[in-house]
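Here it is: the structure, laid out below.
A single protein chain has been omitted from the complex, and every remaining protein chain is retained in its original position.
Up next is chain A:
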Amino acid sequence: MSAVSASAPPRQWRDGELAILLLLPIALINAIGFILPVLNLARYSFNRSRIGGGIETVFTWENWAGLLSDRFYLELVFNSVWISLAITLTTLIASYPIALYLHRASGAWRTFLTVLVISPLLTSAVVRTYGWIAILIDDGPVVSAIKAVGLPAPSLMFNIKGVFIGLTEILMPYMILALMAGFGRLDPRVEEAARTLGATPARTFTKVILPLTLPGIALGCLLCFVLAVSSFITPKLMGGGRVFLLATEIYDQAIVTLNWPLASTLSMLVLIVFGAALWAYSVVLRRLD
């Protein structure tokens, strides 16, 4: 105590000075760890690839032109976006009731359930993906159960269905956390007001709860869409090499074919897709306010 009082009075920071100082570390990390690599990727996408993984440092539009004129890649982009949107929607529908319940729960019960929801994040996605493979594989418990009931056995693994199921489950914790973060405006008194004014539970949901939780929905969808588009391990393992998405193709081009300029161009394309998603999100948010 005495040491503190004996020292000189703390220097008064001017507005902004402190903010800049506090933001500097993260800005530096971002610059070195994110912006520079991305610029590097952008540069590669205008270089030419040589057989055997070499890069010819010339400026060329070849990669971009090739990509945009190749049906395979256009379909790849379209499929990736479409599947990711569908997975995002499924994740939202599966997560929303859980998030709403958690938002309303209180005390130790809420803490327990929240930990339960977050706990999958403590396990690596690789492990969880293998878990899903074990569950969904052709003679696994789910298929056996369906067969036992007498229904035709579906093929749930090493195709798009498996990717869909696995990714939905893997993304749910993120969606639930994002939804809960966005549920701040949902005041139980406001719901009660709607009920006393004559709204049935269903109309209270559509007229009050849903509109008030839209910011959370928008945030959760943005987050899960970005994660779905960029997810690599789950589609790679659960797709069994038959599901082609942007992330898996980038991996193949970069690691298997060693065509770094093409991998870079695809990565830039993913970045453009993310930019579009972010733009859509900001439009939605502005509409809401």
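The working rule: contacts are C-beta pairs under 8 Å (C-beta built on N, C-alpha and C of every residue); 3 or more make two chains touch, one makes a residue touch a chain; residues count from 1.
By definition in this document, contacts and distances are computed from a predicted model.
Peer 1: Just to verify: the chain that's not displayed, which of "protein-glutamate O-methyltransferase", "Alpha-ketoacid dehydrogenase subunit beta", "Lipoprotein" or "ABC transporter ATP-binding protein" does UniProt list as its protein name?
Peer 2: UniProt lists the chain left out of the view as "ABC transporter ATP-binding protein".
Peer 1: Can you say which of A:T60, A:T123 or A:T200 touches the chain missing from this structure?
Peer 2: A:T200
Peer 1: Give me the chain A residues in contact with the hidden chain, please.
Peer 2: Residues 185, 187, 189-190, 192-201, 203, 207-208, 211-212, 288 of chain A touch the chain that is not shown.
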